[in-house]
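Data first, discussion second: the structure below is written as C-alpha cells.
A single protein chain has been omitted; all remaining protein chains appear in their positions.
Now for chain A:
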Amino acid sequence: MSFIEYFISALFLQAGYNSALVAVGAGLLGLSAGSAGAFIFLRKRALVSDAISHATLPGVGLAFMIMVAFGSDGRWLPGLIIGSAVSSAIGLLMVEWITRKTRLTEDAAIGAVLSVFFGFGIVLLTVIQTMSSGRQAGLENFLLGSTAGMLISEAMTIAIAGALAAAFVFMLRRPMTLVAFDPEYAATTGVNVRNIDLAMMGLALIVTVIGLKIVGLILIVALLIIPPVTARFWTNQVGPMIGIAAGVGGLSGYIGAVLSAAEASLPTGPIIVLIAFGFFLVSALFSPLRGGLASALRHQRFQRRVHRRQGLLSLARREPIYDGLTLRILRRSGMIRRDGVATARGRVAAQKAARDEARWAVARRMLPDDSAIERYDGLTPIERMMTPDQIDEIDRIIAARNGAKA
C-alpha cells in the first residue's frame, strides 16, 4: 500500500483500530485545546500556557521515580499525567504568586517558571537515566510527543480526558467570556474573576497534561495558541470564534495523527503544529474579513478613491496634475483625454466634486459638533450624510456668499 493510499484509508479510520483510536484521541485533544485556548487568547495570556506546559517536566520525572520506588515500571500513563498536573499546577501558582507579590511583570514570571522548571525536570531526567529501570524509560518522548507504540488504554485515556475538557469548556463558556472581555464588569455581576482565571488556566493545564504523550510538552502550547489566532481572522464574535478554534484544533490533531501513523518516522507533535500553522497561513492570506489579500484589495480600492477625488478637484480648480497614478485613474475612467484635457464627463464629475467639497466646508463651519461632520473623510458625498433640507440650507449660504463677492 502506498503512503497516499494508507493516508486516505487512515483518514477514514480504516487503517486499524489502534491508529483510529489514536487519531480520534488527537482530534478530541485538538478540539479541547482549540476551544480552551480561545478564552486564554481573548484574556491575552497565551504564553502563561507555555509556562504551564514546561512546568510539567519535573512532575513527569518525580512521578516516574515514585512509581519505580513502589515497584512498578514507572511508565503508567495516568500516574505520569497526575504527576505532571501537580507540578504544572505548582508552576502556574508560582507565576501568579510572583506577579501578585512582587514588582515583576507576568512575562518575567512566565520566563522564569518555564526555564527553571524545565531545567529542574532535565536534572531529574538525567538522574532517571542513571537508574537501572530508567534506561528504557522513554521519557524523552514527552518532549516532542510520539504515537508510535501507543497502548490502546493510553489512547482511551487521552480520548476520554479530551472529551471531558471540551465539556468543561462548554459549561464554563459564559463566565469565561465575560472575564475575558471585561473583568471589572464580571466582578460587579458577582463572578469571581480570580477563580475563573484559574479555571481557564486549569483547562490549559488539563489539555497540556493529556497532550504530553501525543504532542509533547514543548509544542503543546501551539495547539492552545494557533487555532484561536486562526479563528480570529474569520469572525468578530465569541461563539463562532470558539467553534472555529475548536474545529481547527480538532482537524490539526486528527490529520496530524493520521499522517504520522502513515509515515512512522515522522514525530507527531511537530506535524500537528505545522498543520495548524497551515490553517493559520491560509486564513491570514485569504480570509475575507482580515486576511492579507482582502486588506491589500481594500487598501488599493481606498487609494484609488483618494486619487480619483483629488484628481477631479484639481481638474475643477484647473490645476495641472503630475501624479502618474492619478492621471492613469482619470484616463481609464474616461475623465480626461490622453493629452490630459478634461472630457465632458470629466468636467461634470469635477464640478460635482468641487461642489461637494464646498458644501462640506460650509457644513463643517455650520455644525462643528455634528456626528456627520466627525465622519468627514474627504471622500463620502455629502448627500449620503445629510438630509436634503440641510443641503439646501448649505447651498443658500454658498449662494449668499457668492452674491456678496459679486
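Note that contacts are C-beta pairs under 8 Å (C-beta built on N, C-alpha and C of every residue); 3 or more make two chains touch, one makes a residue touch a chain; residues count from 1.
The rule is simple: contacts and distances are computed from a predicted model.
Peer 1: Unshown chain, UniProt name, "Anti-sigma regulatory factor (Ser/Thr protein kinase)", "Probable sugar-binding periplasmic protein", "Metal ABC transporter permease" or "Diguanylate cyclase (GGDEF)-like protein"?
Peer 2: Of the names offered in "Anti-sigma regulatory factor (Ser/Thr protein kinase)", "Probable sugar-binding periplasmic protein", "Metal ABC transporter permease" or "Diguanylate cyclase (GGDEF)-like protein", the one UniProt assigns to the missing chain is "Metal ABC transporter permease".
Peer 1: Among A:86, A:116 or A:354, which one is in touch with the chain left out?
Peer 2: The one listed residue touching the chain not shown is A:116.
Peer 1: Can you tell me which of A:229, A:244, A:362 or A:382 touches the chain that was removed from the display?
Peer 2: Counting the whole complex, the residue in contact with the absent chain is A:229.
Peer 1: Of A:23, A:143, A:165 or A:238, which sits in contact with the chain we cannot see?
Peer 2: Answering carefully, the residue with contact to the hidden chain is A:143.
Peer 1: Where the complex has a chain not shown, which of A:24, A:52, A:125 or A:209 is the residue touching it?
Peer 2: Touching the chain that is not displayed is residue A:125.
Peer 1: Among A:166, A:219, A:353 or A:386, choose the residue that contacts the chain missing from this document, as touch is defined above.
Peer 2: Only one listed residue reaches the unshown chain, and that is A:219.
Peer 1: Applying the definition given at the start, please give the residues of chain A touching the unseen chain.
Peer 2: Within chain A, the residues that touch the unshown chain are 41, 44-47, 49-50, 97-98, 100-105, 107-108, 110-112, 114-123, 125-127, 130, 140, 143-144, 218-219, 221-222, 225-226, 228-229, 232-233, 265-267, 269-271, 273-274, 277, 280, 284, 290, 292, 295.
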